[in-house]
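Excluded from the complex is one protein chain; the other protein chains are retained at their positions.
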Amino acid sequence: MSAIDTEVIANAKIEHAEHEHNPHLAHHFSEPEQQISAAKLGMWAFLAQEVLFFGGLFVALMVFRTWYPDMYRAASSQLNVPFGAINTMVLICSSLTMALAVRATQLNRNRQAFWLMAATVLLAGVFLVIKYFEYSHKFHEGQLPGHFYTFKEIPFDNAHMFFGIYFCMTGLHGLHVLIGMIVIGWMMVRAWRNEFSSQYYTPVECTGLYWHLVDLIWIFLFPLLYLVK
Amino acid sequence: MSTTTHADDSSHKHTPHVLPLRIYFGVWVALLVLTAITLAVSYYDFGEGNLIIALVVATIKATLVSLFFMHLFYDHKLNALVFGGSIVFLFLFFFFTLADTTTRGQVDPANGVFVNKHLQQKPSDEGHAH
Partner (left out) sequence: MTVTTFDPMHVPTEAQSSPNFLESAHGIKSWIFTLDHKRIGIMYLWSILLSFLFGGIAALLVRLELLTPQKTIMTADQYNQMFTLHGGIMVFLFIIPSIPASLGNFVLPIMLGAKDVAFPRLNLLSYYFWLTGAALILTAICTGGIDTGWTFYTPYSTRTATSVIWMGLGVFVLGFSSIFTGLNFITTIHKLRAPGMSWFRMPLFLWSIYATALIQILATPVLAITLLLLVVERAFGLGIFDPKLGGDPVLFQHFFWFYSHPAVYIMILPGMAIVSELVATFSRRPIFAYKSVAYSSVALAVLGFLVWGHHMFVAGTSEFSTVLFSALTFLVAIPSGVKLFNWLATLYKGSISFESPMLYALAFIFLFTIGGLTGIFLGTLSIDVHLHDTYFVVAHFHYVMMGGTIFAFVGGLHYWWPKMFGRMYNELAAKIAFAFVFVGFNVTFFTQFILGSRGMPRRYYNYPPQFQTLHIISTVGSWIIATGFIMMAIYFLRSLRHGKKAPDNPWGGLTLEWHTHSPPITENFHNTPIITHGAYDYEHPDAKAFILQTQGKI
């Protein structure tokens, strides 16, 4: 047998021994670091496609904003800026609590992570409640997309387009908030069961990345929809 | 997140890169302050400047969230490239689409002459003002 053959077989034996000790290491990875960095790369690739997904809506927004600036301004002034600003602060705080939750799992503090994630979910709930108030006001006023638009006080025929885009963007974003709440809820269950540790916190970290993206999208949504002059 | 190389650490342990709390709280405060700034600026009329300022502030906030809350500053550079790359392609989508929608009606269809776009009617009417 050549020297390389021995090295290959020796490596295989080490790999096998390691696998026996590490329950989280999947069979097709050779060490934890590889698996963790693969998980994160995969998550970032997923976030990349989310950027393009939402990005399309931003493009539509900007196209119509450049074509109909006056209509846009008039319609946007109907939005509730204080609610939007509070929601921005709420999401920023939820990003903080989520980031701290990830940090807690890095430090083997499952209970702390649990409560921080609970705070995140609570703040996300506040966000959705405020959105509910905004939406129900719009339903009441007839500021709705397309066929359903009945609001009379904006002096432009095509004002329904603003509200159409508004509902699409905030609706899709709200859906992502809801999904985030569910996923974080699941991470909470796992944290309660002490499943995370400094050697294994990738699911929480990936959840955190998703949540921060939801925050990032709102960071751009808020000024572009609410703060137009 | 730091990585111990295979050569250094034969036990294949993962050492998480833990950031100090002051970074988290520092970024949080900065984000809240920047939100207040963008809100305040919106009450003044800078014309087109309002949009630019709003986008610049939003970009700064987004950068803080990405670099620190999302750890891109400390991570494999590949992850930042992936994320940054997606934003580049989004810009391409913006640029080329707006390159069309903002330059329509510039050529007189009858004789192909370039026409001053400010004298042209907007591509679609502004909606009918009542």
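When the chains are written out, they are named A and B in that same order, and each has its own residue count from 1.
Just so we're on the same page, a residue touches a chain if its C-beta (ideal position, glycine included) is under 8 Å from a C-beta of that chain, and two chains touch if they have at least 3 such contacts.
Only a predicted model underlies this, so the values are computations on that prediction, with no experimental measurement involved.
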Which displayed chains the hidden chain touches across the whole complex: A, B
Touch with the omitted chain, as defined above, among A:Pro32, A:Gly84, A:Gly164 or A:Gly208: A:Gly164
Which residue of B:Asn50, B:Ser66 or B:Ser86 touches the chain not shown here: B:Ser86
Contacts of chain A with the absent chain, listed as residue ranges: 1-2, 4-5, 7-9, 11-12, 15, 26-30, 34, 37-38, 41-42, 45-46, 48-50, 52-57, 59-60, 63-64, 68, 145-148, 157-158, 160-161, 164-165, 168, 172
For chain B, residues in touch with the removed chain: 78, 85-86, 89, 92-93, 96-97, 99-101, 103-107, 124, 127
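Assume only the chains that are shown with their structure count from here on.
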Distance between the centres, which are taken as Cα means, of chain B and chain A, whole angstrom: 16
Parts of chain A lying in touch with chain B, wherever the complex brings them together: 18, 22, 31-33, 36-37, 40-41, 44-45, 47-49, 51-52, 55-56, 58-59, 62-63, 66-68, 70-71, 81, 85, 88-89, 92-93, 95-96, 98-100, 103, 106-107, 155-159, 198-199, 201, 208-209, 212, 215-216, 219-220, 223-224, 227-229
In the complex, chain B residues that touch chain A: 1, 3-4, 6, 12-19, 21, 24-25, 27-28, 31-32, 35, 38-39, 42, 45-46, 50-51, 54-55, 57-58, 61-62, 65-66, 68-70, 75-76, 78-79, 82-83, 85-87, 89-90, 93-94, 97-98, 101-102, 122-124, 126-130
